[in-house]
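Presented below is the structure to which this report refers.
A single protein chain has been omitted from the complex, and every remaining protein chain is retained in its original position.
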Amino acid sequence: MDYVYGPGKNHLFVPGPVNIPEPVIRAMNRNNEDYRSPAIPAMTKTLLEDVKKIFKTTTGTPFLFPTTGTGAWESALTNTLSPGDRIVSFLIGQFSLLWIDQQQRLKFNVDVVESEWGQGANLDILAEKLAADHAHTIKAICIVHNETATGVTNNLATVRKLLDHYRHPALLLVDGVSSICALDFRMDEWGVDVALTGSQKALSLPTGIGIVCASPKALEASKSAKSVRVFFDWNDYLKFYKLGTYWPYTPSIQLLYGLRAALDLIFEEGLNNVIARHSRLGTATRLAVEAWGLKNCTRKEEWHSDTVTAVLVPPYIDSTEIVKRAWKRYNLSLGLGLNKVAGKVFRIGHLGNLNELQLLGCLAGVEMILKDARYPVKLGSGVAAASAYLQNNIPMIPSRI
Amino acid sequence: MDYVYGPGKNHLFVPGPVNIPEPVIRAMNRNNEDYRSPAIPAMTKTLLEDVKKIFKTTTGTPFLFPTTGTGAWESALTNTLSPGDRIVSFLIGQFSLLWIDQQQRLKFNVDVVESEWGQGANLDILAEKLAADHAHTIKAICIVHNETATGVTNNLATVRKLLDHYRHPALLLVDGVSSICALDFRMDEWGVDVALTGSQKALSLPTGIGIVCASPKALEASKSAKSVRVFFDWNDYLKFYKLGTYWPYTPSIQLLYGLRAALDLIFEEGLNNVIARHSRLGTATRLAVEAWGLKNCTRKEEWHSDTVTAVLVPPYIDSTEIVKRAWKRYNLSLGLGLNKVAGKVFRIGHLGNLNELQLLGCLAGVEMILKDARYPVKLGSGVAAASAYLQNNIPMIPSRI
Amino acid sequence: MDYVYGPGKNHLFVPGPVNIPEPVIRAMNRNNEDYRSPAIPAMTKTLLEDVKKIFKTTTGTPFLFPTTGTGAWESALTNTLSPGDRIVSFLIGQFSLLWIDQQQRLKFNVDVVESEWGQGANLDILAEKLAADHAHTIKAICIVHNETATGVTNNLATVRKLLDHYRHPALLLVDGVSSICALDFRMDEWGVDVALTGSQKALSLPTGIGIVCASPKALEASKSAKSVRVFFDWNDYLKFYKLGTYWPYTPSIQLLYGLRAALDLIFEEGLNNVIARHSRLGTATRLAVEAWGLKNCTRKEEWHSDTVTAVLVPPYIDSTEIVKRAWKRYNLSLGLGLNKVAGKVFRIGHLGNLNELQLLGCLAGVEMILKDARYPVKLGSGVAAASAYLQNNIPMIPSRI
Partner (left out) sequence: MDYVYGPGKNHLFVPGPVNIPEPVIRAMNRNNEDYRSPAIPAMTKTLLEDVKKIFKTTTGTPFLFPTTGTGAWESALTNTLSPGDRIVSFLIGQFSLLWIDQQQRLKFNVDVVESEWGQGANLDILAEKLAADHAHTIKAICIVHNETATGVTNNLATVRKLLDHYRHPALLLVDGVSSICALDFRMDEWGVDVALTGSQKALSLPTGIGIVCASPKALEASKSAKSVRVFFDWNDYLKFYKLGTYWPYTPSIQLLYGLRAALDLIFEEGLNNVIARHSRLGTATRLAVEAWGLKNCTRKEEWHSDTVTAVLVPPYIDSTEIVKRAWKRYNLSLGLGLNKVAGKVFRIGHLGNLNELQLLGCLAGVEMILKDARYPVKLGSGVAAASAYLQNNIPMIPSRI
């Protein structure tokens, strides 16, 4: 194996997997346990209850699949839809593209609404399609809340308004992988039917839990959905929920304890404070990018993402080299540009258990890398812009007042 | 949450998840990392190469799915078969039953060969079916190497001989969840086409990796298999193998480092020594059961499992109470009897990173529990029988000579 | 470095350092912190308050020295006595011998009362000395509560009675290294002036905290004690206690969190339940030794120790070989015979965070080793004797009822 030790901490600023807080690392530092003893079901019960809070739902039913976000996608689709069903799906970047690819391979009839990368989902077209769909042939709207490849946040409230306006019964399926627990997400208020996230994103855990939350309407739909599914079938879980043993197959003991610790930290900070912290970090990052004279991949302010910023580099720079150099010289992990924006953007992930000084260290590093790459950045300029904002906005740490 | 602390170590003798050795717990005690940096692919490459050794294959292609054994089952089936395909499957206990249930739900035409629980797969019937199948309608034989619910090990060499004898081209798909890395398993020699295991079994890791290994013939079959699959599709992995980035979606960094450490420990001990240790632990357990005057759920010696022993209790005892009491009074975790043998057997798992004195502590505990349950056991009798055997057979620890 | 990996858990049965429970290992799994922030003093305050409970004192003042038991000895002596002071000290085994050696090197006038190894402190001679000492030339009585080398527990209540009977003002200094938090120890009731223990014994932590607790009389004595001391000076601590910052020099952050977790576990189990558990484990061990036909190094029942049992081997066996073999073949760590009893005894430590099945595994191992050494032990006999007692006496785990 290549040996890659560098002194000091790795500065982890990819948009997932993200930094795990020490209390969560500690909680997972343990031997296996019998998951059929009374202890694990008792803990699982609290997890299922508490995980609903991060979706802002009281009526949803959560499932903790031993899988990744990709698996969570599959679970959302196969439990609610049947092969051939028409779904409207928005292509705005690499992750929405991958989800659409999955939708197609799962044999749905995907009505793709494409935008340029850097733009949000085109909701005008959605409006048109809904308006035209008197027969209700559209069975579901699939939308990524936050496109991680371009740093674009879609407006889910508007999607709901359109569905309501046209009294359209389509299910609303939302990929919240890089949003839930970091951005403002309101499952019940927005009438989201299936929302999902992965443990390694804003929850700040290792990869391994795909969290899917289903509305009563989605559960109802699952009864008639014809898509073939076993591992990802909600029904197996529901049976074990009734039995009170909760697990149709073996969960990761470590991740359950880790999730318990992660939720405890989030509730202690306060979910809305967590969201406000992400807003601060996102704003600070964008101010730095502006100060550097660089462009955000995201075209309009309304789509700015508070969890990831994709930074466009000038044509004479290869963003892949920026990312390589960050790792090789500064022990800084940045996100690559993917697919259409490969070489054109690098990404700063600012989600999860992260604070302002960590971000400022990252921004200072980016400045040096830009200079390494002969971009005429003024060193300190981005940090200055970000800290001018932050110094006015960081709250005292409540537990330390 | 119910609080369940008890002093001292938990004695974990369920047949999975099993005890994790300290060096593996240490290896996993870490923050997340960028899985797209050069470090993770470099490590993954060594893992894929080394994991083949525990399958005893040089021609197989391994996949490390972020899933459980149930997901690994699904991956084995959907990548090699098409809906409607006829498969012969053996029902001999709860886990083979669950696999068969999955096979049916995935729309295969399952030809179930049932045995009484406690017996091995009926290979005479297999012979008959193969003999009769001139048209080669049987596309696959699905067999559990070691049925964890009853402690029955099937004879895979014989299955291969029958297929060869009848020159039958059916694929041979093997659930090796509670066998691989503990029992003698020979993928290449036995012509197994897909073999699979889970990280929380003999590899002694947390739950979270479903390891699937495919023969060249299985890979070939995957090209024409029509079963719908995305998350579990081998092809996505193969694409990323070619790119040298290895991961179509985010793996668990912690489990990769854990797997590295687990393989290192196994190779240091020597895979055949690991297997021999399981044989010692299995034999010792069976000698204890005999000394207690109890019956092994497994009917014949040829099927005796070296990874799990299901012990039949007298009719006046409820084995579920044995398991409860073990946990509540002795901090000992035993396996429940499942489904048809619920209440009738309790199970002692003796697989994974375990040594003889740990087992003897467990056996001493079982004796006390049996006495608690008013079974007229002679205290010390099982331990005496087991240690008489072990004292003659335990080797010196090579690193300490 | 010699590589010494063996599969499975190491069975740690030396009388210190002992097994650390998982919750304590987790609590210590952390980065350093600034010990001058408000957090560490706040935690220290709770530790100092709570640690008094394990000494059963309300009037004592505890000190958490970053040192071992040897350093704690030195602190107890130098803070209360002046060079040339006469002290009565009991030599009954290796650890009392080492303490006496220290007393002599610290220039005290040590009046040694020697017993044969295996016997307790000769309190008749103490009575004579006290009776004769009308001038109160004896400034302190130094006694080891539990001599770890021979498994002998002295009767401290009687020591106090004698001092009271003769109205003698000598200080009573007690080494409680292998007793406190495991045996019944009552600082206030027995009028102990300085008591001490080490973190790696019954508290089940790593080595590194020497805990010294001083009575008001001892604190008063420290004002006039002329022994030179700086690192071990109580006065430096008392100054910082007053300031509320607590630490005259840097403590181990990890051990403080570990101590917090260790105390929490002890209080959850209940200190008296902890003591009762040690009594069970001690009794069970002695019953096994008897069943093997071997002798306890401890000569009389009144001195039997519930934390360590020193087992005499027949003359044709070298106990050092027993200990070596235990480690080399069975991954079992037993205690060596030390000094006068080297080669003649091996020791089973049964203190700290340990449960009955762990002990039975150890006893089963000892039986096999004895057989290896050609001692005609009946395999299973010790385990049978121990479990016959334990099966009648182990309580249900309260948190699991």
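Some points to look at:
Letters A, B and C name the chains as they come in the text, with residue numbers starting at 1 for each one.
Definition applied: contacts are C-beta pairs under 8 Å (C-beta built on N, C-alpha and C of every residue); 3 or more make two chains touch, one makes a residue touch a chain.
Predicted model only: the values in this text are computed from it and were never measured.
From the set A:I125, A:L238, A:L265 or A:A342, the residue in touch with the chain omitted from the display is A:L265, counting the whole complex.
For the chain missing from the display, the contacting residue among C:T57, C:T80, C:Q102 or C:S115 is C:Q102, taking the whole complex into account.
Summary of contacts with the chain left out: across C:A157, C:V228 or C:L243, the touching residue is C:V228.
Contact with the chain that does not appear here is found for just one residue of A:L238, A:L271 or A:M368, A:M368. Where chain A meets the missing chain, the touching residues are 2-9, 11, 19, 21, 23, 29, 265, 268-269, 274, 277, 327-332, 353-362, 364-365, 367-368, 371-372, 378-381, 383-385, 387-388, 390-391, 394-397, 399-401. Residue-level contact of chain C with the missing chain is found at 1-2, 4, 10, 12, 14, 16-20, 25, 28-39, 42-43, 46, 66-71, 73-74, 83, 102, 105-107, 198, 200, 206-208, 227-233, 248-255, 260, 327, 333, 336. In the full complex, chain B touches the hidden chain at residues 22, 25-27, 29-31, 38, 400.
FYI, only the chains that are shown with their structure count from here on.
With centres set at the average Cα position, the gap from chain B to chain C is 44 Å.
Contact of a single residue of chain A with at least two other chains is seen at positions 25, 29-31, 38.
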